[in-house]
Every structure is written in C-alpha cells, then in structure tokens.
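One chain of protein is taken out of this complex; the other chains stay put.
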Amino acid sequence: MAEIRCSACGKNNPDFLDSCQFCQSPLIPESKLFIGEEPTKKDTGELEEILPDWLKDVRQQGKNAEAGDDSFRVQTQPRVPKDEPPDLLAGLLSQSETDEEEIPDWLAGIAASSEKPSLSKPSSDEGPPAFFAGLDQPEKQTVAPTPSESKPDEIPDWMRAEEKTSKQHDDLSARLSQPSSAEPVEETDWAKTFASFDSFAEEPAVQKEPEDLSWLRELEASSKEMSETPMPQARGSEFTPAASNEDLSWLNELGGISAPAFEEPAPPSSSSAEEDLSWLTNLGGATAPASEPQAPSQSSSSNAELDWLSDLQEATNLPSAPAFADTGELNSGLGIPPSSKPFQTAPLNELLGDESIKDVTPDWLKNALEESSMPAPGSVSMDWFSEREKPGETKAEDLFASSQGEAVSSQPAFDFSLGDSSAAVQDLDALFNVEMPDWLAGGQEGGAPPSQQEAKDSAPAFAENALSPVELPSWVQAMRPVDSALEETAASVTDQITETQGPLAGFRGIIPAFPIGSSLRPKALSLKLQVTGEQQTGASLLEQIIASETTVQPQKEQAAVSSQRVLRWVLSGLFLMVLGAVIGLGSKTMPIYASATHSELSSLIATIPENAPVLVVVDYEPSFAGELEATAGPLLDQLALSRRAAFSFISMSPTGSALADRLILNTGVGGLGYQPNLNYFHLGFLPGGSSGVLAFIENPENDFTRFEGVILITDHAESGRVWVEQLQAAGPEIAAKPLLLVASAQAGPLLQPYVSAGQADVMIHGLYDAAKYEFVNNSRPGTARAYWDAFGSGILLAVFAILSGGVWGVLMRMREQRRAELEQE
Amino acid sequence: MSFEVVSAVIGLLLTLMVFSYLIGDNPLFRLAVYLFIGVASGYAVTVIWHSVLVPRLLDPLGNPNRLAWTVVPLILSISLWAKLSPRISRLGGFAMAVIVGVGAATAIGGALTGTLIPQVEAAMDSFDSSEGAVMLAGTVLTLAYFQFGAKRAPDDTIKRGAVIELLAWLGRLFIAVTLGVLFAGVYLSALTALIERLSSIINLVKSLLGL
Amino acid sequence: MRILVTVLAIASGVTVLAGYFLAGAVPVLDQARFILTDWAVILAGMAALIGVANLVFVHIEKVRSQPGTSLYSAVLIIALFGTTLYGVIAGPEDSFLNFAVTAIVIPVEASLLALLAVTLVYACIRLARRRADVMSVIFLVTIVLFLLAVMPTPIGPIPVLDRLILGMTGVVSGAGARGLLIGVALGTLLTGLRVLLGIDRPYGGN
Partner (left out) sequence: MTALGVLLLAAVILLVFVVLRRRSPAVFRRIEAYERLRKAIGLAVEGGTRLHVSVGRGDLLTGRGGSALAGLAMLRRLSEQTSFSDQPPIVTSGDASLAILSQDALQAGYRAAGAEEQYRFTTGRLTGLTPFAFAAGTVPIIHDEKISANVVIGDLGPESALLAEAARLENVDLIAASDNLSAQAVLYASSQEPLIGEELFSAGAYLGAGASHDASLQTQDLLRWLIILAMLGGAVLKVLGIGF
C-alpha cells in the first residue's frame, strides 16, 4: 500500500488520507495545486481494493449508529462527492453516515454481479476480504470509534503494522481541525507519478479541502450524534450536487456503457452519496464478466474513448493477461518505449519496469501502484479483477474467493444497483443514469436489465475496434479515468485530443488539451478588469467628457444655433404677420359648408324644454379659453336663444368659475340678458376626479335629475371619459340625459370613440366644427366665423412650412449622407 | 377706463411679453411668466381653500355630527405640514399614504372601467364593418408594437421575435398616423389660441385707436 | 412606522377599489370609498397649501442666492401672497380676483399655448431633418394631409380630399388611439397594482 510520510512527524500514513493520522498535519499542502502533489487519490486504486472491507465496517458502524435514519442519510450523502472527489472517500463518508445501500453497491460490484441482490441488506457483516480489514481498523478508530465494530482478525499482516501506528490517533476530527500548514508530502517516485495523473481529476478535491475536512468532521459527528440533521449537513447538501457532478464526471466519461442501466427517470432530490455508490454498483457490474462467461465483454459504446475499456474488459476476461506482462507487451507492440511515456507516467513506467519492486509487491498492490489514484474506483477495480483472474496468483484468488463470498452476502448491494426490487432504488439508479459513467455501468452485465443487455450486445464490435486488451497495460488503464475526468471537467469544452505522434499515438486524451486542472482550480482573480455595461457606458461618457474638453467646436455649434434661431424668427414673423393681416383686415372670404352631424345637434337641442336647467361642465384650462369659447359659443348661443336654458356651471379646474364668467361674456349669451344667479349659476369647483363627479351626481342636494342635459366643455379626453362613465354609473335615468361634448381640437379625436359608441350624443370639436355648426345653426355670426379665415391661413402656413421644411430636411440629410460617403471613400 | 379695458391692456402687454419668447428667453417673458405663476397659484389656493378646505374640513369642525369624520383628516392634514421639514417629513407619510392609496385605486378603477374594458368591447363590437376590421387590426397591431419582452441573440443584440417585429412595424404605422392626427389637433388648438390672442390685441388696438 | 404607513396606503387603496367593484354587493364599501376619497381630497387640498409654501421657499432662496433673477422671484412671491391673501379673505367670486384671472392668467396661458403654433411647426421641420425614418415621414405626411382636409380655402373644402382623408385618418387614428389608450390603461393598472401591493411605496420614501 502506498504510504505518505508525514512531513511533520515523519510517520507513514496511508496515502488516501489528507492529513496525518498521527499528528493531524496536512499531508498535502492545501494551498497548492501542484500537479502530482495531491497524494490523496493517488492510490485510490489501491484503496479501491481495500475499501470494501473497511467500508463495510464503517458502514456497519454507521448503521448501528444511525439506525436507519434515512433523512439523516439523505442530508449527509450529498457531502460525499464534494468532500471527497476521490470516490473512494465518498464511499467512505456515505458509509460512515449509515447509508446501508451504498456499501452494498460497491461490494456488489466486486462480487459476482449475476447474484440477485437484496436492497436493504448490508453486506459488511459478512466476510470482507481479510486483507482489507487492516484498513478498516484505523478508520474505525478515527471515524467511528465504536469498539465493537473493529475486526482485527481480518486485518492482513501488512496492514496490521500500519494499524498499530494508526491506532495512536483516534480522533480524526481533531486532526482535521488543525490548520493545514504541513509541507508537501514526501512521495516515492511512483507516487509522484500517480499524483501527476491525479492532478487532473483531483483539482476539485484541492478546491474543496475545507469540505473534505467537513465531511470527516461530519463523519465523526455522525457517529456521535446519531439522528441529528444539523445545519452543516444541510449546507453541505447544498453544494454536493455540483460537487457530485464534478466528482463523477470522470466516471461519466468512463461509463458511457452503463447508461442503459440507469435510464429510469431521476428523482430531483438526488443524493450524491448514492451517486458515489452507483459507480460502485457499476463497478460491481463490471466484475460480472469475470464470473459470467456468457457476458462476452464489457458493454459497448461507440465512443472511441472507451476503447481501452473494452480492452480492459477483455483483460479481465482473459486470465492469461497479467497486467504487468501486458505492460511490456503493449509498450513493445505500440513501439512505445517505457521511458518515452508522458511525464505523468514516465516514473511509473520506470517503477513498473523495476522487476525487483514488482516481485516484492503483491499483485493487488502492483495494481494499486499502477493505478491513477483519482479515478481509481473504476480502473482499480478493473485491475483488481484482472489480477484476480490471473492464474496461479493466490492472493488474487483469495481475493476473488473472498469477494465471491462477499458477493453472496452483499446481495442487498446488488439489489440496489440493479434496481429491480424497489422503486426508490430505481429512482436512485435513474439518478445515476445522469451521473454515472458508462464504463461502470457496462460492468453490470450480469445483473443488468434488458436495457443494459442491449448495450452489451454492441460491446464486441466495440471491442474489435479497440486496441487489443492484452496490449493495454494497467497503467494506461489507470490513466483512462483521468482523461475522462478531464473531459468532463477541465476539458469538457473540447474533445480530447487523440495523439497522432510519438509513443502515445492513437491514444486519446492522454495529454490533456488544456492546462492541467485549469478549470478545476479555484478561479483565479482575473487580471483583466471586469466591467459591466453600465460601467462601460460611464467610462465612455467620461472619455467623451474629457474629449469634449479638448475638442473645440464652437463655430459649427454656433452656426447651427443661429440658423435655427433665424428659422424660428422667420417662422414667427411669418405667422404673426399673415395672421395679423388676415384678422386685421377682417377677412371673411373663405366659405363654410355644413355637415349632417351638425344638423343632428340642432335637432337635439330642439328637444330640450324651454327654460330647462342645463349643466355646463367647464373642464379646461385658461389656455384653451379662446378656442373653447369659440367652439362652445354657437351651442350655448343656440340654447340661450332658442330654449332660454338656464346654465349651471360647474368647474373641474380651479379657474373654472372665472372661465365660466368669461364664457358667458365672450359668447352671444351675455348679450341675451343672462344674469348670474338668475339665468346662470356657479356651482363651484369640483375636486376629486371621477369620485368627485360621482359624488356630485349622487348628492341629493344637487338634484341632478333636474338637469335636462349636460354640456361638457373640455380640453382633454380624460374628462369626457369620467363624465361618460359616471353618468352611466348613476343609473338609466341620468344616463338617458343628452350629453353634448364640446372639445378642443386636440381632444376631439380621442373623444370621438365615446360619440361613436353612443355614450355621448354629439360632439363639436375645434374651430373647424364650431364654424360649421354656427353656419348650420343660422345663428348670429359668432367668434368661429370671425376666426375662420385666419384659421385657414394659419393652416396653409403650417402646411407650407412643414412641406418645405420637410423637403429641405430630407435634402440636407441626403447631402450629409453623400458627404459622409465621400469622406469615407 | 373700465375694468375690462384695463384688463385687456394688461392682457395685451402680457401677451406681447410672452410672445417675446419667440425671439428667445428674455426678461420680459420671465416677468410675465413669474407674475402669471404667482397669480395662478394664488388663485388656485384660493379656490381650494374656499371649495375644499373650508367646506370639508373647517366647517365640519363646528358641526358635532360631522366632527368625528373630520378629526382624522384634520390630524392627517396637520401632519402633512411636517413635509416642509426633511427631518420630520416622515410624520406626513400617513397623509400621503392615504392620497397615494386612494389615487392608486382611482387610477386602477379608471383604467379598468373607463378605458380597458370599454375600449376592448368597442373594438369587438365594431368588427362587423370594414372600418371596424381596420380598427381592430390597427388596435391589435398598435398593441403588439409595445411588446417589451425580447431575447438576446447570439451576437448579443436584443431583439424581439421576427413575427412580433413585423407586427410592431405595422403597428408603428398606425401609431404614426394617430400621432400625426393628434399633433394636427394640437396645432389647430394652438393656432386658434394664437388667432384669439392676435384678435384680442388687434381689436383692443382698434378700439383704443377708435378704428 | 413605515409598515403602518404602508398598511394605511394599502388599506385605503383596497377599500376604494372594493368600493369601485363591489359597491353593489356591499353598500358600506361604497360609503367607505366616498369617505376615503373625501379625506384624500382634503389632504390634497392641504397639500396644495404646502406645495405653495414650497414654491415660496424656493423663490425666497432664489432671491437670497441669485440676485440676478431675484426680481422675478420677488414678483412671483408678491403676486402669490397678494392673490392668496386677498382671495382667502374675499373669496373666489370676488370681481377683483376675477379681474386678476381675466387680465393675467388667461392671457398668459393663452399666449403660451399660442406660442405652440409656431413651436410645433418648427418642431416638424426639425423632425424631418433630425429623424427621417418611415414613422416620422408618415407622421409628417399625416399632419399635412389632415391639415389640408380641414383647411378652409376660398373655394371651400378641397374636393374629395376632406372626406377621404378625414375618413381614413379617422379610422386609422381611431385604431391607433384605441391601442395607445389600452396600453396606457394597462400601464396604469400595473403601476397602481404595484402601489396597492406595497411593492412601490412612494409615500414611504421607497
């Protein structure tokens, strides 16, 4: 097993630990992201093999502690991937937090996949491989210190030595709480080599150092506080989905094959712990070929990147393909000298080439050494299986045997992974469909549902196109997950690069297309100024201001202003002179023609009883007095002359009463002997808009029903709307009263719809209408007639000015455009 | 000289002072305008005092039957004076809250019952003729023009959908015609006011000159 | 306090609105609506006094700080105080007050509107120069055609043109105006709703 020497205390630690289990000093400098200096996952592959055992135990601890507190589990699961990008540790966490189904998956994957699993049964109790127990022990001590959980008998000798030392430390959380000040861990060459691979996939882990600590803390807490669902867990769950994606991304890449196995719809509340375990489940599936000869190969994928996987699968199926022997073969076959491997693998190659080491190292450990630590879960297990199938290697056989035995006991895991018993499990599997790597799923052939079988069918073709499985050394296999991780994370933007030259020719993604870990590292603060659009606008404005300070263009501006002024003066003079002349001369040369509408108005007025009170609403501003006096004059004149109506003025503007007086004075009404408070009355100012109008109408004191008609004189459409609305709201009797609108020319078009809709009876708007009505009415020549010629002159002037000005403007624009074009040319 | 003549003369002078603005901003215009603002505002306050505050606030104070209903607006009215001081202006918030609340409700009520529903109904009702069809189409297109929601294109430009853009373009034509007609109406009103002013000046001059 | 103010605004608004729509079913709502509207009118009246006080303060400050323009401000203050004091005492029906309106307010306002006759034409000319897009061209053409249609001439209305143009522009502008009015009503509705829902709180300084 790989070990890392603690720089603080000098003692060896399992390299999957982030911190020294003796002195709690960080084994890896947290603040650095050096490639190859992340030992945590370096030996994941090794741990992969080791894990089942202690994971079982830890899981058992968790199970005992949590007593099946599902809610707790769900909340804590999400931490796993985030805390522990190496999925191995994710599994650890999930187990420690009492997820029963997670370890079984993992174990089931190792066990014969053809076995029918049962979902809820834990597998940890029964016969984990003895050599894994050693790993289990320290974990138990540190993470979940329940003494009954320990199984020292199962610890292999090689592990026991480590256990002794590790037992000196029993509080992992205390260790985790220490600041990470340790120097980089000393590593063996091969470890460094692996670390260089790890750097691809372990970048997230580096980023999440604190969270890594937290999951361990939580682990401890979970063993202490059984059923609590504390906030930190919830918080952790907030982050875990993303984390799980990251962590599993490389697995996804690897596992295109497994997709069919997880095609059930994913529940929204996915648990990352389950995700982590799913790869284990798939891993379990991957072992199926080993025990099931009918499964020809790993399930297929058309993805060329997975060529190696088919090779791997074949490797696991071929007992005569020992990993180390293969290495040499592959190297020779591909013409790749060991020393010419990429920088990440060169030391490993050298190491592997060292026969002495090879001989000394147990096969499973060799595999572990060959593995890239980070993506180990899958790849390591593969190696493990390949080893397991090696004839004559007793350890492998033991392992196999033990795993077989374990498989029987770990049926729940199979059940979970295959998702054939519980809907919940199916959901979880569906979740993994999204998250899980295909390559892992491909391993589930033994127990795979039909969908998986379909995928499996295509595997041979895939395998044919792939490199010979025998040729692939396990170190290459180890690299594959790294590439996958890269593709999913750092290099997800572009395809992985297929090497076309050199010793790696034909491989894809061996050398990342992107700087290693570029996207996995915490985003560095960009030196480039980040500015928003608003800020840019501000900056450009400032620029303009500064530029305007230095640029002097007063001449042009002045000229433009003066020309505008001249034009304005000319226009003003023209208007004043022409209109003044027409008015001064008293011209009445322009004829007026009547229209049918105005005859209707005369007829309507004729229906009003004599001496009847008529309400006149004055709702215009003094500015429109001239126009509206001229417009309302003929109507009031006719009402006064022919019906002798009594006018009651109510104003909607403060100046209304003064305007009413002026109205009487400036129309013919005043000349008819109309006296205030006798023939006409001021009802005052009516504030409050529509509410005021309604209050006025409904106020019994006003006796609104007495009015025989309502004349609304207004300069805006709002007024017409209010009166129309409120008169109708006041009841049919009031609504039936004639409503005559006298509107300013500018409000006329807007009030026309009310007339069209029959809500108002007739409307006179503007001088144009008034003059016609005056003509139809045969009343005395009034103001409208007096203004008529000037009115025509004014319109003519305007038309002339607008037309000539418009043409001039268009010509000027065209000239400017032409000039601009010429300048451009 | 009668009141009317004096009034007319003052009116004439002020009209000329205002017309001087056609040349540009000048002291005469300023003088006329400031005088006008003072008098108009004073007159408005007078009317409000006599038409609103006295009958609705002060008079009921002497009437025990209406006193209860007047206390609240009285207190609120007094608190409103706090608005003159930024430090204690928040005290006047209650009074403004009533105004704004009632105003918002009035605006909503007016918009719904005064415009929205009647106009929609009118648009539907008038569909039975060719004019009505044009009216309906114009109304729809005009409304479509105002679609605010848009999408960000790949080139970072913000555009509406092609169909909406087309409808909006057609709607612009209706809006342009509408605004043109309304503009012409405003011009006619202004022209009438100009004619009225010129007439009053000329008539006064004529009368003063005995012509 | 801010919450109370908001509650008061919402409550008064909702009451008035309920009075609008449910007065038939619940008569007391109608009564409540009138009471609240009455209060609002009183408060708006009082606000007018405060507004005028603000006007005075502003111009007093101008008199102090801007000697060059102090004459105008002084004229304004004097006119305002004089009219107000006299009007409050004498009442709005007073002949002298009427005289002030007839001699000052109406002529100035009418003159200001009359200025627009020139200003608007000038604006059209500038528009053609400044923004000669399709919409502006249609806008200007419509103005010209509409004016021609209503223009008195020595020969009477221009044959055919008046009815044709007025008919066409009437229909088209009616449609456009309806669309614009509906749109404005929609905007008003939403703006009012924001206030009634307490999202916008102009009264509370929010």
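As written, the chains take the letters A, B and C, and residue 1 is the first residue of each chain.
Basically, a residue touches a chain if its C-beta (ideal position, glycine included) is under 8 Å from a C-beta of that chain, and two chains touch if they have at least 3 such contacts.
Only a predicted model underlies this, so the values are computations on that prediction, with no experimental measurement involved.
Note on the chain not shown: across the whole complex it touches A, B, C. Only one residue from C:77, C:97, C:116 or C:150 touches the chain missing from this view: C:116. Screening B:12, B:134, B:173 or B:190 for touch with the missing chain picks out B:190.
Summary of contacts with the chain left out: across C:48, C:77 or C:166, the touching residue is C:48.
Only one residue in the set C:1, C:161 or C:197 touches the chain that does not appear here, and it is C:197.
Touch with the chain that is not drawn comes from one residue among B:57, B:74, B:140 or B:173, which is B:140.
Within the entire complex, the positions of chain C that touch the omitted partner chain are 17, 20-22, 37, 40-41, 43-44, 47-52, 54-55, 57-58, 61, 66, 69, 72, 105, 108-109, 112-113, 115-116, 119-120, 123-124, 126-127, 130, 139, 177, 179-184, 186-195, 197, 199-200, 202-206. Although one chain is not shown, part of chain B still touches it, namely residues 24-25, 30, 33-34, 36-37, 40-41, 44-45, 80, 83-86, 89, 92-93, 96, 99-100, 102-104, 106-117, 120-121, 123-125, 127-128, 132, 136, 139-140, 142-152, 158-160, 175, 178-180, 182-183, 185-186, 189-190. Within the entire complex, the positions of chain A that touch the omitted partner chain are 534, 537-538, 541-542, 544-545, 557, 561, 564, 621-623, 653-655, 687-692, 715-718, 721-722, 746-747, 750.
Simple rule for what comes next: only the chains that are shown with their structure count from here on.
Taking each chain's centre as the mean of its C-alpha atoms, chain A lies 45 Å from chain C. Centre-to-centre spacing of chain B and chain C amounts to 1 Å, using the average Cα coordinate of each chain.
Of all residues in chain B, those touching 2 or more other chains are 19, 22, 40, 43-44, 47-48, 51-52, 106, 109-110, 113-115, 119, 122, 178, 181-182, 186-189, 191, 193-194, 196-198, listed in ascending order.
Multi-chain contact residues, meaning those touching two or more other chains, occur in chain C at positions 16, 37-38, 40-41, 44-45, 92, 97, 101-102, 105-106, 109-110, 112-113, 117-118, 121, 124, 140, 143, 147, 150, 170, 173-174, 177-178, 181. Interface of chain A with chain B (complex): residues 565, 568-569, 572, 575-576, 579-580, 583-584, 622-627, 629-630, 654-655, 657-658, 684-685, 687, 689-691, 715, 721-722, 725, 744-750, 753, 756-757, 766-768, 786-787, 790-791, 794-795, 798. Across the complex, chain B is touched by residues 1-2, 4-6, 8-17, 20-21, 35-50, 52-55, 57, 69, 71-73, 75-84, 86-88, 91-92, 95, 97, 99-121, 124, 134-136, 138-143, 146-147, 150, 169-186, 188-189, 191-193, 195-196, 202-205 of chain C.
Chain B meets chain A in the complex at residues 19, 22-24, 40, 43-44, 47-48, 51-52, 106, 109-110, 113-115, 118-119, 122, 125-126, 178, 181-182, 185-189, 191-199, 202.
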